[in-house]
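A single protein chain has been omitted; all remaining protein chains appear in their positions.
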């Protein structure tokens, strides 16, 4: 089902998208659907599993449901420390 | 064979002997013999193996030979850190 | 306690905060910017972090460490922004009654922080190019974009 979402890109994804944040209308049930549907934006051909995702500032699994109005944060593979 | 040795006591051994250092003449071939021969001085009924010994400022095994004129350092069980 | 900062990490005052009359051991770890990685000369590192979630996930990691091991205090501070060679990117400190718990908790925290917190680093190489660490295969256009950056 089509949802209106705010998507935020970080690090390499932000550089690829050329922006921090955008509003998108997307046919997506789960976080994984958002990742797959926005490949042309974040630029990653990798499986979502190598990356992380948060919905409304909560880290979630890729099968977490997205709802209309959610903010989805797409994180490339992390490298702290 | 009887040897003239300088013996130094540390920590609990020093407290028991009531002095840091003394000259002794002792029938001893090895460091273990010194430890056993001076039980009344260092006060330990424990096996030498729980303690350490140095001859002329070198840590040695208990079966190391002692020679006339050596300085033997008797160390109770250590507890650094 | 987890903290994200944008200025130099100072280990001295952080260590003070771990002091406890019942503590017999204190283990710390610091991650420093080194001048090489994977055989390449590194000039400096750029850290990007999403602080709200990094703090929340860091707090979770610290709570896990304190539940797993008998420790008294545990803290972690991570820096973001542009860091030069030799600077401290992350500091972890743990105090405990005994050293075993202090070492294990400190190790647990840094291991988890490195793989769970939303923090990224971009290496700037001697050749003038740059690259996001762990992202070699992240994007189809990755190599080309990094080289142009």
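Going by the order they are written in, the chains are A, B and C; count residues from 1 in each one.
The definition used in the following text is that a residue touches a chain if its C-beta (ideal position, glycine included) is under 8 Å from a C-beta of that chain, and two chains touch if they have at least 3 such contacts.
Just so we're clear, the structure is a prediction, and the values are computed from it rather than from any experiment.
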Where the missing chain makes contact, among the chains that are shown: B, C
Of C:1, C:85 or C:126, the residue in touch with the unshown chain: C:85
Of C:54, C:102 or C:135, the one touching the omitted chain in the full complex: C:102
Where the missing chain touches chain B, by residue: 10-13, 15-16, 42-46, 50-52, 54, 57, 59, 73, 75-81
Residue ranges of chain C at the interface with the undisplayed chain: 11-12, 15, 19, 21-36, 85-86, 95, 97, 99, 102-103, 106-107, 110
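Assume only the chains that are shown with their structure count from here on.
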Centre-of-Cα separation between chain C and chain B, whole angstrom: 50
Intercentroid distance (Cα basis), chain C paired with chain A, Å: 24
Length of the line joining the C-alpha centres of chain A and chain B, rounded to whole Å: 72
